[in-house]
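Of the protein chains in this complex, one is absent; all others appear in place.
Let's look at subunit A:
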Amino acid sequence: MSARIRVNGREEELNVPTVAALLAERGIAAGTRGVAVALNGAVLPFRRWDETPLSAGDALEIIRPVQGG
């Protein structure tokens, strides 16, 4: 069985080595204004996306600001 991770609550196959690679796959470059990431419940500053490996069972939250009151 292949390694799996959760991205924004959705389970998917892990097929990239780092957080930066996962974001890049979705067209989000490190430092994109308005995007932030939490790995396993803690904020992961964008400067560390590149050096942070992903492993089976990791949970990522990728957020952005939207309209709100």
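Structure notes:
Just so we're on the same page, a contact is a pair of C-beta atoms (placed from the backbone, for glycine too) under 8 Å apart; a residue touches a chain by one contact, two chains touch by 3 or more; residues count from 1.
One rule holds for everything that comes next: contacts and distances are computed from a predicted model.
Not shown: a single chain whose UniProt protein name, out of "Spermidine/putrescine ABC transporter permease", "Thiazole synthase", "Cell division ATP-binding protein FtsE" or "Protein LplC", is "Thiazole synthase". Across the interface with the omitted chain, subunit A contributes residues 7-10, 26-28, 33-38, 41-43, 45-46, 61-69.
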